[in-house]
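Mind having a look at this structure? Questions to follow.
As you look at this complex, bear in mind that one protein chain is not there, while each of the others sits in place.
Showing chain A:
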Amino acid sequence: MSEVSHIATLSRIQQALKCKSRSDNTMATNSTNFYDLYRHGSLGTTLTDALDDLIGAERIDPQLAMKVLTQFDRIVAESLSEKVKARLTFKGSLDTYRFCDEVWTFLIKNVTFKMDNGSHSVVADKVKIVSCSAKRTDEK
């Protein structure tokens, strides 16, 4: 295990996680251009639960739910890329890293996060960072 002083910014991670956003309608409406990984976050799962409720109450049909999720994929990627300006730095010991199928994974131990406004630090025993290329292979 190599001790590193790894400094990264949240914005850069977000940059890596985002898919290239485009103003073109064709791109915006095509689900294949945005990762669906944010669906597994708390916002995504809550949205899916809410959509399930609406389908269960016959207020919407599944096709609309699917479109909503596609929009969600796009909006999250765009918002993280364009609107979220908060950033942080972190230091820790890089335990493991790998690059497989265009996905970088870092396991970092004893991590200290420093917020942008310097208000406080957050520590974690172990952090896993999964980052996908800003441009998907089919876009390159």
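Rule of thumb we're sticking to: contacts are C-beta pairs under 8 Å (C-beta built on N, C-alpha and C of every residue); 3 or more make two chains touch, one makes a residue touch a chain; residues count from 1.
In this section, contacts and distances are computed from a predicted model.
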| item | value |
| --- | --- |
| Record-based protein name (UniProt) of the chain missing from this complex, from "Secretory subunit", "Cell cycle checkpoint protein RAD17 isoform X1", "U6 snRNA-associated Sm-like protein LSm2" or "Armadillo-type protein" | "Armadillo-type protein" |
| Identified contact with the non-displayed chain, of A:T48, A:S79 or A:S133 | A:T48 |
| Interface with the undisplayed chain - residues on chain A | 5, 7, 9, 11-12, 20, 22, 24-27, 29-33, 36, 39, 45-46, 48-49, 51-53, 55-56, 61-63, 65-66, 69, 85, 87, 89, 91, 114, 116, 118-119, 135, 138-140 |
